[in-house]
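Take a look at this one; I'll ask things after.
One protein chain omitted, others in place.
Now for chain A:
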Amino acid sequence: MASLSTTSLSFKAPSTRISQVLKKGSSFQSVTFGRFTSSTSKSLRLQISCAAKAETVQKVSDIVKEQLALTADTPLTAESKFTALGADSLDTVEIVMALEEKFNISVEESDAQNITTIQEAADLIEDLVQKKPAA
């Protein structure tokens, strides 16, 4: 019985090694992509971070307007800072909570503390919404 168990173990071991090699292989591929096309990947990243959809920005602006009780004609651009619109840090917390509920996402502590403008909020939302279905 002991011999049987050892043989079964020996069968398992190579399969795990193979899977590890496969995983390593895939990671190597990603590394080479990074090395060869590092400049383009960096620029791609920049594009992704700037290109939050206008629709998302609009939804964020609507929520901000509602939370801060702004009149309909206050100038609200993507680069507007929350503090410039009259929000204090508690208002910002409230806004982030409202955004979490609206988009059904979960913002981390560290991310939540760094949101200062509407554009940043929209970018973070896009990022999280993209990651969610993949997970």
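By our rule, a contact is a pair of C-beta atoms (placed from the backbone, for glycine too) under 8 Å apart; a residue touches a chain by one contact, two chains touch by 3 or more; residues count from 1.
Just so it is clear, contacts and distances are computed from a predicted model.
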Margin query: As a check of understanding, state which of "LYR motif-containing protein 4-like", "glutathione transferase", "Exosome complex exonuclease RRP46 homolog" or "peptide chain release factor N(5)-glutamine methyltransferase" is the UniProt name of the chain not shown.
Written below: "LYR motif-containing protein 4-like"
Check: Since one chain has been left out of the picture, which residues of chain A touch it in the full complex?
Finding: 88-90, 93-94, 96-97, 101, 109, 112-113
